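A single protein chain has been removed from this complex, and every other one stays in its place.
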Amino acid sequence: MKFFSLVFCVLTALTSLAEQDLATELLKASDRGRGGLQEGIEWNVSIETTENEETTSREFFIKAKGHDAYAEALKPAKNKGEVFLFNDRQMWFYKNSLKKPVSIAARQKLSGQAANGDIASTHYARDYSATLEKTVDFEGVKHHVLLLKAKGNNLTYDQIRYWISDKTKLATQAEFLTLQGQVFKIGRLEYNNSLTIAGKNIAFVSQLTIIDAKFSQNKSVIKYAKPKIADHPDAIFNINNITR
Amino acid sequence: MSMQTVVDIKNVYKSYQLGSTKVHALSGLSLQIKKGEFTALIGASGSGKTTLLNLVGCLDDADRGDVLIENVSVRNLTEDQKSELRNQKIGYIFQSFNLIPVLNVFENVEIPLTVRTELTTEQRKQKVMAALKDVGLEDLSLNRPDQLSGGQRQRVAIARALVTEPSLILADEPTANLDSKTAHHIIDLMLELNQKHHMTFFFCTHDEKLMGRVQRIVKIKDGIIESE
Partner (left out) sequence: MILKLAYLNLFRNRNRALSTGLAICIGFVGMNLLGAYIFRIKKALDTTSVYSALLGHVRLYKQDSLVQFSLKPKKYIFQKEEMIQIENIINGFGSEVEYTAKNINGSGLLSNGKTSHPILFSSFDPEVYAKSLSQPDVTKWAKDWILPSQFKNIDVFRNNNEVMSITPKIADIMSLTYPLGLNESLQLAGRTLDGDLNAVNLDLGAEHTTGLEFLEDTMVLIPFKKAQELFSTEGAESISIYLNPYTNLENFIKKLDLQLGVLPFKVDRYSYYDEKINSVYLGTMGFLMVMGAFFIFLIGTAVSLSIINSLTMGIIERTREIGTLYAVGFKKKDVSKLFIYENLLLCLCSIVVGVGIAFLISSFVNSLDIRFTPPSVIGKIQFKLVWNFSIALSVAAFTIMLTFLSSYVVMKNKSKIKLIDLLNDCGA
C-alpha cells in the first residue's frame, strides 16, 4: 500500500513538473510572437480607442531589444515626440519640455483600454509564473489555457488567463484579471505579420483588441505594423541619453 | 332703616376627610351679616367657626349651599375672581398675624394695594399711611416685623386688612396669640374702626371677656347656628 502511494506521489510530482515545463515553454514561444526576442526589432503601432462613443487614435514607433523598449509618439501632433522608455521592468515617460523623465508604471492607462505595457514587447515567461489550467478546444483549435501570476507588482497585469494555441504556440486570447481574480479586460490577438530571423520566418502579432469586460462597447484596437529586425544601439535605451 | 346685607350664607355644608373619618364641619348653616355689624362667632373647638370664616373669606369652598358677598355668589367664581373679590371687599386678620418678615411695616400694609394697578405710587402711599394712622403705627413704618411686639404686629395685620377699604373684615381668633391687655387694646381698635368707618367686622374668638363688648354674638355648635 505504501509502495503504491509513493509511486503515485512521484508520478503526480513528475506530471506537475512536466506541466510546469510545458507552460513555461509555451509562454516563451508566445513571447516571441509579441516581440520578446533578444534581437533588436522595430515596428509601428496604432491604437484606435472607442470609449463613451468617442473615438481617438494614437500612433507610436517602437524599438525593442531584449528586455528594453523605446516608444516614441508620432500622432496626434500634440503628443508627437513623447517618449515611453522600458528598461527591463522600469518604465519612464519623457518629453522635451521636461527637465527629467518621470518614472511611471507599465500598468497605467496609455489610451482607452491599452496600458503602457501593451504596446511594447512582452516577456511573460520572465515576468509571470505559469500554471497549466486546462486544455480546451477554442475556435476549433486545441489551446492550452495558462494562468499567469505576476512575479512582482510593477508589471502590467496582476494575473492573466492566457489561451495559447497548441499548433502555433501563439497566444490568441487573454483575460486580464485583478488580484482578486476578476476579469476586467479581454484581449484577442492576431498574427498576420512575420519576421525573418536567421533565415527563419516567425509569426508576429498584427493586432491586439482589448475590450472592457464590463462595458464591451469600450475597446482599444492596437495594430502592429511593419515589424522588422533592426540593430539598435544600447544607448537609445539609456534614460540619461534621452534627457540630454 | 334696613341695613344692607354684606354676607349672606345660604344653607352651607362642608366636610373634611380626616384620615378614614369624614368630619362634617358645617351642616346646612345659614346666616346673614349686615353692614356695620360687629359680630363675634363663638363656639367650642371643632364647632366649625374657622370653617365658616374661611367660607365667608372665600378661602375655602362649600360642598353645598352658597355664600354671597354683597350679593355676589362665590360658588362659581374662579380662583382669580375670588382673589379679586378678597382684595376688593374682604380684609382678613389672621391669628398668627401672617406678616411677611422681609418687608417692613409700610410694605406689609401696602401689599394688598400692589395688585391694584389703577393706583399710583402716591395714592398707595396715602392709603397706607392712613391705615397706619388708624392703627397708631405711623411712626414705625420702617420697622420690620421682628422688631415689633405681638400687639404691634397684629395692628399691622389690621392695617393691612383695612388698607383696601373692604366691605367686610374677617378675623380668625385675632387675640389668641396676645396677652390679655394687648388683646383688649386690639378689640378696642377694632371697635373704633367699626364705629369710625362703619366697617363690618365678623370674627371668631374663644375669649369670653370680649363677649360684653361685641354688638352681636353668633354661637355655633356642631356645624349649625345654636343661637344668635
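Points worth noting:
Residue numbering begins at 1 within each chain, and the chains themselves are lettered A and B in the order written.
We take it that a contact is a pair of C-beta atoms (placed from the backbone, for glycine too) under 8 Å apart; a residue touches a chain by one contact, two chains touch by 3 or more.
Note that this is a predicted model, so its numbers are computed, not measured.
When the whole complex is considered, the residue among B:Q88, B:N143 or B:N177 that touches the unshown chain is B:Q88.
Touch with the chain that is not drawn comes from one residue among B:N98, B:Q123, B:Q147 or B:Q215, which is B:N98. Here one chain is not drawn; of B:I111, B:A130 or B:I217, the residue touching it is B:I111.
Taking the complete complex into account, residues 52, 56, 58, 78-79, 82, 93, 95, 97-104, 108-111 of subunit A touch the chain not shown.
Although one chain is not displayed, its contacts with subunit B can still be listed: residues 54, 57, 59-60, 79-80, 83-84, 86-88, 92, 94, 98, 100-103, 107, 110-112, 114-115, 160, 164.
Convention: only the chains that are shown with their structure count from here on.
Averaged C-alpha coordinates give centres for subunit A and subunit B that are 115 Å from one another.
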